[in-house]
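Provided herewith is a single structure, encoded as structure tokens, for subsequent inquiry.
For this view, one protein chain was removed and the others were kept in their places.
Think of it as A, B and C in the order they're written, each chain with its own count starting at 1.
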Amino acid sequence: MSETTSGATSAQKASPAPPAPGSGASRRGAGHLLRWDVLVTALLLVVFLGGSFTSPSFASAGNLSFALGDLGEIALIALAMTMLVVAAEVDLSVASVLGLSSALVGSLWDAGWAIETIIPLVIVVGAVCGLVNGLLVTRLGLPSLAVTIGTMALYRGLAYVVLGDRAIAEFPQQYASLAVDDVPGTPIPYPVALFVVLAVVTAVVLHSTGFGRSLFAIGSQEEAAFFAGIRVKRIKLVLFVLSGTIAAFAGVVFTLRYGSARADNGVGIELAVIAAVLIGGVDFDGGKGTLGGVIAGVLLIGLLRNLLMLNDVTTEIQSVVTGLLLIVSVLTPRLAAVVRQRRRSPVP
Amino acid sequence: MSTATEAVAGRSARNLVDLVFRARELSLVAALVVLVGVTAAANPNFLSGQGVKDILLNTSILALLAVGQSAVVMTRNIDLSVGSVVGLVAFSAGDFLSADHSRGIVSVVILGVAIGAACGLINGLLVSFCRVPALVVTLGTLYVIQGIDYYLAHGRQINAVDLPAGLLDLGNGSVLGVPYLPLITVLIMLAMGFYLRSYPSGREFYAIGSSPEAALLAGIPVRRRVLAAYLLSGSLAGLGGVLWLARFGTVVADSANGWELLVVSAVVVGGVAITGGVGSVYGATLGALLLTTIGSALVVLRVNPFWQQAVTGALLLLAISVDRVLALRVARLLRRRNVRGV
Amino acid sequence: MGETGTEQPTLALSHVSKAFGAVRALRDVSLELFAGEAHALAGENGAGKSTLVKTLAGVHRPDSGQILLDGEPVVFHGPADAQQAGVAVIYQEPTLFPDLSVAENIFMGRQPRGGLGRIDRRAMNAEADRLFERLGVGLDPQRPARGLSIADQQLVEIAKALSRNARVLIMDEPTAALSGNEVARLFNVVKALREQGCAVLFISHRLDEIFELCQRVTTLRDGAWIAGEPVEGLTHDDLIRRMVGRDLDALYPKQETVPGEVALKVDRLTREGVFADVSFEVRRGEIVALAGLVGAGRSEVARAIFGIDRFDAGSVTVGGTRLPAASPTAAMAAGLALVPEDRRQQGLVMELSIERNIGLAGLRDLRKGPLISRAAERDRARDWAVRLQLKFARLTDGVGVLSGGNQQKVVLAKWLATGPSVLIVDEPTRGIDVGTKAEVHRLLSELAAQGIAVLMISSDLPEVLGMADRVLVMHEGRIAAEIPRADATEESVMSAATGRAA
Partner (left out) sequence: GGTTKDSAASAAPAAPASSAPAKADPNAPIKEGLKIAFLPKQINNPYETIVDKAGIEAAAEYKGDAKEVGPSDASASSQVSYINTLTQQGHDAILIAANDANAVCGPLQQARAKGIKIVSYDSDASKDCRDIFINQANSEEIGRSQVKLLADMIDHKGEIAILSATANATNQNTWIEFMKDELTKPEYKDMKLVKVAYGDDDDQKSFQETQGLLQAYPDLKGIISPTTVGISAAARYISGSKYKGKVVLTGLGTPNQMRQFVKDDTVQKFALWNPKDLGYLASYAAAALASGQITGAEGEVLKAGKLGERTIGKDGEIILGPPFTFDAANIDQFDF
């Protein structure tokens, strides 16, 4: 089977960059200052400063703690999603795994299980969900977009099978507060603190280990990576399992944070996660991106939304702003590159 | 390496390959037949006139969007904004008609298609001329168009009583027993399929998706074609919006909300490669038909509503997996038969 | 046929310069192509040949200088304009549409039309068949281009260019992947075209081919014009001196070695439908060549040995340990290295930098604790870049901007840096200029002398004869003959390759 799948993917990924006149050379030169992730970080600062000026409550500890906590699940899932997208894959089923995890937590808790048993079990289920995605993608060579659209329906459906129309509440106080309380002395909720730790680990893995290097190679030229002895399939499998695991964990956090287990928890957040990853400058075709950019992207979307809400900007406008932000975040660097090129070599 | 016998051997192998490629559509038809057969056996009502009519009506708008989407996907791009465009057009067309009952159907169709085309134009310009990744752009326009739609609607609702009878008739009436909607979709599908297969400019869509780099070197007007694909997708989404209004009569802002993934699933199930260059609009339409039929069949088979979504997902996975396994098997078979030098 | 004289050149470059950022790929270069004349373009890797071709093809716009068509200045805004002007180009790297049929690839944009302006597929396929017949190729026009070997892809490109009936035919290393037979057929066709009044620009690193086909030759060095002169009266050494700027050492500096123990043992290896019953051994210190016609299955054997493809029967043993099927990782751990034939798809990650690419096959060696050491990565890359005379601006530049030959060097560097005990090289010098070719050969020879076993697949017969201790000849998926160095001649190898020998 290996030969056919690798053969099939090879030619499809024929170097995507068209031989744009001089694109390669000019992108590097002054490119550093105008990289997406740097730009996004700058925007984030602008939002933060703007927020502090326009709304008195924006920079308050209470608000920031809440706004950060509100991003928790999206941020967690974005870590795994970044690695997947860098390797030119995607997992659209994350929100459904989150829902399934939430439903399981609810029904098991309701059935009288101990929360200490439920949490590891649910995370294992998430890993299995990821494994199914991964096996379908690596063993059958199906495109992950198609596979995870399918499992998105499947896992969400299973969540309904598990919990039906019930909503389970009243989770143990000490766990529930772990999901909302701040680390003492800071406006940082525990899930966010956990996220910071995981983010650092992910950043190191992605940018400074052989595993991370392999992801970039797989993402930009899978066949060449395979020829270089990189275990393409195993790595992808690991990524999907990781993504499922993290999504399930996010489901636990979500359930405890809202104190409510429902089958429809987290519907639609896969697009929010992907939007954050893309705004963070990760190339959907794989092989390009930084984790720092993604974190800036997540924060940018979250804080901007918070700021807009505080200023009574309606949902409609928020939606428009998010969309424009996405477009602008990819358009600006390209336009800047064009302008720079024009300036350097005036076309006769 | 060039002997006459070998060329002949190659050809028979190729016929097999051809069959497999066509089998993408064949296997979809087979899956449909099985699904409909099983369901009809359990509940004959499923194949009654009303039942068939319902399925055709339900499929038509999705299929229409899938036709447009497959043109985009073929060029190795994607259009996630279609759902929002349908919503925007359905609402603004409703608004347009309810404001003045004397406005005719033709004018509303033109308006809808024009709005859709404008959205497609923006997507297309950004993707083809500014060279920004399609997924990001159309995810962005998804949000923007949705925002505009919600802004226009703001909690209002267009009711069937506000609409001219002619439009509602378009959505629910039929000619010789065949409802208008599927008729429109089939006509558009046939025209698109014919164009893409038989005209040089149509083949260029495939070429671009197959290798954008080679397409540039071959002197294909890549930007124009990509722009055309988006225009087409946008216009069809616009038309879809008008048909939506005609069919459902009652619209709020969020018509077709979240349909982007449904349309993409239809296209993918229909065998259009998400990486471009492969597939046909017929397949995409069949994919849409299959998805809709699965949905209806589960209800008719009295599947517990809590199981419906899970079963839909599982069937979807089954469809693409079986297709893929078959393709792999045949490829291996071909290789073994194609022993060089025998 | 018009020997230069006073007539107008069909297509010409006049004082053209082109820079990519800091790299000045062309500096004030002029060149004239006349109807009925084959013009060679010579130069080392990175000299600017492909850039010149792309300028003529409308892919690049010159920074300064002009393109003249029939003496009139023209501006090509894109490849379409050049095609309109009657220029047909075979690019150095095949650029096919993998999902479309071979015939569609050839006629894209110019399909024969039937009623209602529709494509007449039957006519198109027949036309493609005719083209292949002229080239003596047995390709099926209706098969998809996906999965064609590099050589077949190159042939499709040639057919595409021929089908345009162009006034100017530009060929950038069309023969790099071809073996003698196809080259001969190609030359016959090109000669016929030339006699019909077509202007030809031909690029090759095989100097014999230049002398055989061309009347004039222009030499570039580092983007600058060095000479433009008739081929007649020129010797190999003259041409090399113009390209390299100095004299060259022996082209095939084969060192004598005493073969050691068996390093690679392939036993009855079979992959159904591709090759069957392939057995051979390579000893330490030996260079064994795998020769054969294009499509004989040599690359497939190499892929199976390295674990890219799963084999159906047989075994591969490296240094006494049997390799599991289909695991390049295991093969590498056992000391195997494979320099693949398709550098753009298989050899390099185009978007990554030179140093990242060189480090990619040895991520394990670059580790310091759990992390990758950037310093080690840079050192490794710099070391090998110097040894292979890589022409580059910065190690952090993407490999995509390197010239074809320099890309090939990066692939070699990447694998040599892993310190293999068995090295399989598939067309190691494809597209590499004479100077570097000698360098690569010396390197292979040195490696063998150090006790590495080398299996070399090559379509370049002189290279096979010059370098190999033993020659294995494949014919239609089987080993047709094993010829020791002493008996290996052009005739003996070719007759085994074409299936004439027992």
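Assume a contact is a pair of C-beta atoms (placed from the backbone, for glycine too) under 8 Å apart; a residue touches a chain by one contact, two chains touch by 3 or more.
Treat the numbers as computed from the prediction; the structure is a model and nothing was measured.
Visitor: In the full assembly, spell out which visible chains the left-out chain is touching.
Guide: Its contacts among the visible chains are A, B.
Visitor: Among B:116, B:249, B:270 or B:283, which residue is in touch with the absent chain?
Guide: B:249
Visitor: May I ask which residue of B:26, B:110 or B:299 touches the chain that does not appear here?
Guide: B:299
Visitor: By the contact definition given up top, give the residues of subunit A that touch the hidden chain.
Guide: Contacting residues on subunit A, toward the hidden partner: 57, 60, 62-63, 66-67, 70, 109-110, 112-117, 160, 164-165, 167, 169-175, 180, 254, 257-260, 262-268, 305-306, 309-310, 312, 314-316, 319.
Visitor: Which residues does subunit B use to touch the chain missing from this display?
Guide: 43, 45-46, 48, 50-51, 54, 58, 146, 150, 153-157, 159-161, 172, 248-257, 295-296, 298-302, 305-306
Operating definition for what follows: only the chains that are shown with their structure count from here on.
Visitor: Among line, ring, star, complete and other, which one matches the pattern of chain touches?
Guide: Contact pattern: complete, every chain touching every other.
Visitor: Comparing the two chain pairs, does A-B have more C-beta contacts than B-C, or is it the other way round?
Guide: Here the pair linked by more C-beta pairs in contact is A-B.
Visitor: Using Cα averages as centroids, what's the distance between subunit A and subunit C in whole Å?
Guide: 42
Visitor: Where the centres are mean C-alpha positions, what is the separation of subunit B from subunit C, in Å?
Guide: Roughly 42 Å separates the two chain centres.
Visitor: Which residues belonging to subunit B are in contact with no fewer than two other chains?
Guide: Only 211, 213-214, 216-217, 273, 276-277 qualify.
Visitor: Give the residues of subunit C touching no fewer than two other chains, as numbers and ranges.
Guide: Counting only residues that touch two or more other chains, subunit C contributes 59, 98.
Visitor: Mind pulling up the subunit B residues that touch subunit A in the complex?
Guide: 126, 130-133, 135-137, 139-148, 150-151, 154, 211-214, 216-217, 222, 258, 261, 264-265, 268-269, 273-277, 305-314, 316-317, 320-321, 324-325, 328, 331-332
Visitor: Any idea which subunit B residues touch subunit C in the complex?
Guide: Those residues of subunit B that touch subunit C are 1-4, 6-7, 10-11, 14, 17-18, 198-200, 203-204, 206-207, 209-211, 213-221, 273, 276-278, 334-341.
Visitor: So in the complex, the part of subunit C that touches subunit A is made up of which residues?
Guide: Answer in residue numbers: 19-23, 54, 59-64, 98, 146-147, 308-310, 326, 328-329, 331-332, 338, 340, 344-352, 356, 359-361, 363-364, 366-367, 370-372, 396-398, 400-401, 414.
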